Structures are given as C-alpha cells and as structure tokens.
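With one protein chain removed, the remaining protein chains of the complex are shown where they sit.
Showing subunit A:
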Amino acid sequence: MCRVVDLQQAVLAKNDACAHTLREDLAARGTALVNLLSSPGSGKTALLERELTLARDRGVPVAALTADLATENDAVRLARSGVPVKQILTDGLCHLEAEMLGGHLHDWLPAEARLLFIENVGNLVCPASYDLGETLRVVLASVTEGEDKPLKYPTAFGLAHLVVVTKTDIAEAVSFDEEEFRANVERVNPGVEVHLTSVRQGIGEGVLLDRALAARDGAPVHIPVMTRTSHHVHDESEPQPQDEHSADLDTVASSRS
C-alpha cells in the first residue's frame, strides 16, 4: 500500500523551538542574546572587541561567544577586552544552530551577564535561516563590499533588526555610496536602522552596546517585513489580478545564478 500523509510540519520547527526555549531561559536570568552576522572580513571581531571593551569600562557585565570553522584567533582578540569569551569551532559547519549553541552555554555563561554577543560564522547565507534565540540580530557590511550587498543577500539583510556599516574610515577610498546602500537596505527591510561605524576612527562607538542594552531592557525592536508573515489561508477562489510585478528597470535583469 502506498499511503499519502499530509504532514504539515515546518522544516525548521525543531531549531525554532530550541531558539524559543533558549530566549526564555536567558530572559529568566536577565540575559539578552545578540546575533552578529556578516561576510568573512566585514569587521565583526574588530567591532565586537571595541564594544566589549566599552562594556567592561562602563562596568556592564557582558560575555561573547565566537564561532569559526577552524581557528581560535577571534576568541584571543575578543578576550583582550577582559570580558568572558568562548570559542566554538563548528568543524566545517557554516552556521550555528540553536541546540548547538545551548549546549555551549549551560556550563559557561556567567550568571551576571546582561548581554551575550554571538559572532556567527562569517557567511551571509546560511546563518540567516537559524534563529539562535536572539533578542537583536545585527547584520554588518563593510564599505568595501559594495552598495548592492543587501540585494545580493536579501534574506540576511531582510531579517536584520539593525544594520551596521563598518570601516567608514575608508569609505572615500572605495567610493562607498551611502545613500544607495541605505536605499537598498530599505528596499528589502523597510524601516530598519542603519548605523555607520569605524573602529579605526572611533565612529559609532557604543551604538551596538547601547542598542543591545535597550533591547534587553524591553525597548521595542524593529520588526522586519520578512517576519511579518500573514496567517491568511490562501483561498483559490480569491481573485488576485491586482498583483503587480515590482521589477524596477534596474533589477529586471535577474541576478540569480
């Protein structure tokens, strides 16, 4: 017999459930998780080291966990801030998942930490699909990566609670067009805040820490359109002729490969 079964299960249901539990467990101990996503080399470690150092100077208890495919270099850099730091080696896995993260936290996370920063694996595709139980998801892009980065990685930028531009000290040298970058972010994630930073010039110092602390203390966090999904059941009889393609002239040529 061949049996047809309507299963109706979300593929990421298990990760999402783990993330939900983690978020609640952390909230119960007064810790909020901040998930940092970017391409390799965008400046996650450099920005995080600066913000962790600032937290220590201000006496705000925080901790950080950095995930990498192989080396422990980033943990060594972050540890210079003086706050508790842990390295996760993913052994080739290109993203963190909530269950994996939870396993690393239970016997390490300092009880007093108000914020736990996670430097995700450098990759703008895979980590975007995995909720880690974060209160704030921050996506970084350096000025050297091009203004169209948000259009090339719409899921990553589209799900960000906050977008941070890094290395603005070299913006002029690479002719970074801030307006165009902002317009591209707005297109995939209307209303999300974009902040400019440079660790070389001390620009935007504290912005990550301040936003994270505010979110931890209950300040409203941006809700991306991509997470504002409808629970409207599709009715086949419903007329939908008013659908319009939004293919603007500049994006008609599909960039999908």
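Here, a residue touches a chain if its C-beta (ideal position, glycine included) is under 8 Å from a C-beta of that chain, and two chains touch if they have at least 3 such contacts; residues count from 1.
Everything below uses one rule, namely that contacts and distances are computed from a predicted model.
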item: Identity of the absent chain, which is to be given by its UniProt protein name, from "Isovaleryl-CoA dehydrogenase", "Hydrogenase maturation factor HypA", "Polar amino acid transport system ATP-binding protein" or "ABC transporter"; value: "Hydrogenase maturation factor HypA"
item: Listed residues A:Ala27, A:Leu54 or A:Cys126, member touching the removed chain; value: A:Cys126
item: Option touching the unshown chain, where A:Asp6, A:Asp91 or A:Asp107 are the choices; value: A:Asp6
item: In subunit A, positions touching the absent partner; value: 1-15, 93-95, 97, 125-126, 128-130, 150-152, 154-156, 158, 186-191, 225-226, 228-230, 232, 234, 240, 242-248, 251, 254-256
